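Take a look at the following structure, please.
Just one protein chain is left out here, and the rest sit where they should.
And now, chain A:
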Amino acid sequence: MKTFGMTILVGVLVYFLHPFLPWYSPMIFSIIVFAAIEMKLGNVFAAAFFGSVLASLILTFQIDTANEAILSSRMAGIFDLTSSIYLHVITALIAGISGMLGGFLGYSFRRMLVKRRKDNLYYGGR
């Protein structure tokens, strides 16, 4: 349930902020989210990846629908792709992998800090 919630959170951030920020912004969102919130690494990967991918796909399909796929089909021709769907998939994968890597970094950052906290004598050590 927590993973699902985090997927939604990442997705919401990507959906509302990514269109105004650099292409690697899903990475930034995931770094922040998963540095702040404790989760298992596998779940971090899943939530960061799927949240970014889904939001990205919704965004590209919204843009493409409003444009009646005029540009995406022409761009597919430029890149020798047989269908403009691939452009949605590539965009989503770039966002997804960026998010996933960001999630990994955020998770690693948190683990690094959390270990330090647990090592603190005030908390009684391990």
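Everything below uses one rule, namely that a contact is a pair of C-beta atoms (placed from the backbone, for glycine too) under 8 Å apart; a residue touches a chain by one contact, two chains touch by 3 or more; residues count from 1.
Following the convention adopted for this analysis, contacts and distances are computed from a predicted model.
Of the candidates "Amino acid/amide ABC transporter ATP-binding protein 1, HAAT family", "Cytochrome c oxidase subunit IVB", "Tryptophan synthase alpha chain" or "Penicillin acylase family protein", the chain left out of this view carries the UniProt protein name "Penicillin acylase family protein".
Residues of chain A that touch the chain left out of view are 18-25, 27, 31, 56, 59-60, 63-64, 66-68, 70-79, 87, 90-91, 94-95, 97-98, 101-102, 104-105, 107-109, 111-112, 115.
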